[in-house]
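A single protein chain has been omitted; all remaining protein chains appear in their positions.
Now for chain A:
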Amino acid sequence: MLRYSLKRAFSLAISLAVASLVIFAVIEIAPGDPASFMLGVNAQPDTLAALRTELGLDQSKAERYISWITGMLRGDFGTSYTYRTPVSQMIADRMWVSLPLALYALALSTAIAFPAGIYAASRRGKVGDLTVMSATQLGVAIPNFWFAMMLVLVFAINLRWFNAGGFAGWDKGLAAGLHSLTLPAIALALPQAAILARVMRSALLDILGEDFMRTARAKGLSRRQALWRHGLRNALIPVLTIIGLQFSFLLAGSIIIEQVFYLPGLGRLVFQAISARDLIVVESVVMLLVFAVITVNFLVDLAYAAVDPRLRSRT
């Protein structure tokens, strides 16, 4: 187990190093000067030069890469060009929206997908299965931003159960915070739940055909008992993979949903920073998201090993 973990950790470090280079290169190559953006069309050359010096943009790209990386290793993400506040503080503030939103959506998605997938697998080929499968087909096909708009139309504009967007703030209490995250979480969760339910179903069906399942039935277990005791645990591997991917997606990929619901999260921060060419913010947030994605995958790898002992020896 230890060797397996170390090996995984090493590949994690390599991935991060490569990612940092790619992120920096891509963002720096994109045309657009942060100083010109901030000062607009009537800026005079000496004003621009003064601002560029102030922001450290007059240093070479190599120097800036090194100071960015060494800063990050020390936990210093730099200072935003436009907002003039430390990037780490901005990320921390936004994280309080994005992370709960991703977890909320993941919880919803799992809560819907597990029963739906298990139910469909246990009723294979019957009406129940067909209903669940067509519903998930629809769920996969619907783009989440469109679904989000429909939710707003029904629950915010017509029924008035929720606000059309915005975040109440955790200082107003847990209930108020969750209340304002509910529609976005549903919009994010349903398409994910549809995918997850399908994966759950097919993983279970694969398992049901295995020899050990027949043995379990032969030993006297009912179909349901066999499914719960032996089937589920074995079906979890592909499901965990998808959950891992989905969490990364939910954290990094909520940019559009955060726009639709104007939530002050990480996605919105990146969106604003890209258009303002606030390079340091974009670089740091993207790096952080990469870190999150890679770490989640690392944890999923470890979870495999926990679920499936065969992986531990196969190092």
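Criterion: a contact is a pair of C-beta atoms (placed from the backbone, for glycine too) under 8 Å apart; a residue touches a chain by one contact, two chains touch by 3 or more; residues count from 1.
Here is the rule we go by: contacts and distances are computed from a predicted model.
Student: Mind telling me which option in "Universal stress protein UspA", "ABC transporter substrate-binding protein", "Caa(3)-type oxidase, subunit IV" or "Predicted small integral membrane protein" is what UniProt lists for the chain we can't see?
Tutor: Hidden chain identified via UniProt as "ABC transporter substrate-binding protein".
Student: Among A:160, A:219 or A:310, choose the residue that contacts the chain missing from this document, as touch is defined above.
Tutor: Only one listed residue reaches the unshown chain, and that is A:160.
Student: Give the residue, chosen from A:39, A:99 or A:307, that touches the chain omitted from the document.
Tutor: Considering all chains, including the one not shown, the answer is A:39.
Student: Please identify, in ascending order, the residues of chain A that touch the omitted chain?
Tutor: Residues 30-34, 36-44, 46-47, 50-51, 54, 82-85, 90, 93-94, 149, 152-153, 156-157, 159-161, 163-167, 169, 172-176, 179, 259-265, 268-269, 272, 274-277 of chain A touch the chain absent from view.
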